[in-house]
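Missing here: one protein chain of the complex. Every other protein chain is in place.
As written, the chain order gives the labels A and B, with residue 1 at the start of each chain.
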Amino acid sequence: MSSAVVSPIPKAHPTVRDPWLFRIGLITMASAFLLLFVVIPVWTVFHEALAKGVGTYFAAFQDSAGRSAIGLTLLVAAIAVPCNLIFGLCASWAIAKFQFPGKSLLVTFIDLPFAVSPVVSGLIYVLLFGSRGWFGPLLSAWNVQIIFAVPGIVLATIFVTFPFVARELITIMQAQGSEEEQAALSLGASGWQTFWRITLPKAKWGLLYGVILCNARAMGEFGAVSVVSGHIRGLTNTIPLHVEILYNEYNFVAAFAMASLLTLLALLTLVIKSFLEWRMRAAPTATELPSFG
Amino acid sequence: MSWRALQLWYQRKILPGFGLTLGITLAYLSLIVLIPLSATFLRASALGWDGIVHALTSPRVVASFELSFSISLYAALINALLGTILGWVLIRYDFPGRRIVDAIVDLPFALPTAVAGIALTAIYAGNGLIGQPLAALTGLKVAYTPLGILIALIFVGLPFVVRTVQPVLEDLEVEYEEAAASLGASRLQTIRRVVLPQILPAILTGFALAFARAVGEYGSVVFISGNMPMKTEIVPLLIITKLEQYDYAGATAIAALMLVISFVLLFGINALQRWSHHIRVAT
Partner (left out) sequence: MADARRSHCNGIAQLRMKIEVRDLIRKFGAYTALNRVSLDADDGELVALLGPSGSGKTTLLRIIAGLDFPDEGNVYFDGVDSTRLKIQKRHVGFVFQSYALFRHMSVFKNVAFGLEVMSGKERLDRAEVRNRVTELLQLVQLPGFENRLPHQLSGGQRQRVALARALAIKPRILLLDEPFGALDAKVRKELRNWIKDLQHQLKITTFFVTHDQEEALEMADRVAVMNNARIEQIGTPSEIQDQPATAFVEEFIHTKQTF
């Protein structure tokens, strides 16, 4: 399973033309599809959030429970993303630069979290660290709380965002090859120097790409966090969980106000993503053999 | 392999850091992914075969599986059809705003599922933007029915087929279509006989991805479905309900089955991608 596919630059093929009517029909169908399923939902979030005016909108963020939800979301992302980033760097170096038996199995295992349902992703940690989990008695003996507390939320978030950075880096590093690294070694560079000065700069756009996707998912994760969180107001609620609570209390404006934060994040992510894709495509390829003097 | 041969194999890695990075990778992978997943299977197997079967064959569980899988299937099919059209339109046609349209295709991927859930519910509820006129005109109710679940699952699966089909469409050599046209084939015939076979692996891959996503989806569905047991209760919700009722055995059994299905789908998708890649490289 691949991570988000880097979308190709749309370019028009004027050569083989579809009949005029056909084209109009398809474009209309496609637009209606997108309008219905993307544009209207996004518009709805802001419409509902501002339904009672701008004042009420901002009031939603003064609420202390709301603020701790925002704080917790930021904290969880601040832990999960760097962890998966470091993992991604290690995994991509091992996988892209070396040959070893079992490599494709390893890559498949790294992809696993993509395939697992969010609820199951949370459940597996409850089964390990919950009060009835394998380590349950041990943890309560030490007075350590993982499930229904912040560590559990962090763990579940790390799980669901596990492959993002690694997959992007593996793809890009495999495409870039290892000759420059070998050249660096021949010039006397150590492993660290080679990694910092050669590999990392080459891969930087792919790295950023993976990081922003990882971050978007980390902040927006709902199902997995819902299972491990315990929904304790003001303590173990991230923004998505808080949205759910507000919604179930029929406090729609506040719910959509919180949701609008996440929507803005999503839109920002899309903008940065498009920019990075453009940069990744614009980067000069180095493995081209020059064909003229 | 002899010790000396092993030494040589390791020395020939040339680039440093193999042992360290592989070690960290395996450790982290085991800790975060492999051990928790194995623990789930072990817990499930502790129920014994009878226990598992009992947990999985209760009417409520069966109904939720039927619901989740059938609606996911329809949603993935619709996404396959409309996603292909969308991909075609974005690659083959030029129109104002095309790049923006291409960018927003990824929104369902970037938008948190809970946000999608409440937004879709607001739209399709009885008093919603679309729900209201729809009910007035056709008497059709969307929210709190399987139809609402379908809408939500179409939403989350939208980008998958589009994004798998686009690269293949881009690489398609136009000469084949021109040749067909010069031999007298109509546009429709050309598309059916020349283009479709080449993009079929990609469509199937996208379909499988959308299906896998839909089956496990929770956040976008749980608000619009109403969660009525036997009627609109999807599998992920059932797991949560069982957890809340401390039916750990039931929840674990269902989760284990979902994991097995996930792995099967994952391997299937990898195989599809290899097939798709093989076809692209071969042409």
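In this text, a residue touches a chain if its C-beta (ideal position, glycine included) is under 8 Å from a C-beta of that chain, and two chains touch if they have at least 3 such contacts.
Here the structure is a predicted model, which means the values were calculated and not measured.
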| item | value |
| --- | --- |
| Omitted chain - touching chains that are shown | A, B |
| Omitted-chain contact residue, chosen from A:28, A:104, A:174 or A:190 | A:190 |
| Residue in contact with the excluded chain [from A:182, A:251 or A:274] | A:182 |
| Touch list for chain B against the chain that is not drawn | 8, 11-12, 14 |
| Chain A residues that touch the omitted chain in the full complex | 179-180, 182-190, 193, 197-198, 201-202, 283-287, 289-293 |
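What we mean here is this: only the chains that are shown with their structure count from here on.
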| item | value |
| --- | --- |
| For the chain A and chain B complex, residues of the former touching the latter | 1-2, 4-5, 7-8, 10-16, 18-19, 22-23, 26-27, 29-31, 33-34, 36-42, 44-45, 48, 87, 90-91, 93-95, 97-98, 100, 106, 108-120, 123-128, 132, 134, 155, 158-159, 162, 178, 181-182, 185, 190-191, 194-195, 213, 216, 219-223, 226-227, 240-241, 243-244, 247, 252, 255-256, 259, 262-263, 266-267, 269-271, 273-274 |
| Residue numbers on chain B that touch chain A, as the complex places them | 13-18, 20-22, 24-26, 28-29, 32-37, 39-40, 43, 82, 85-86, 88-95, 98-99, 101-116, 118-120, 122-123, 129-130, 151, 154-155, 158-159, 163-164, 166-167, 170, 174, 177-178, 181, 187, 190, 209, 212, 215-219, 223, 235-237, 239-240, 243, 248, 251-252, 255, 258-259, 262-263, 265-267, 269-270, 273 |
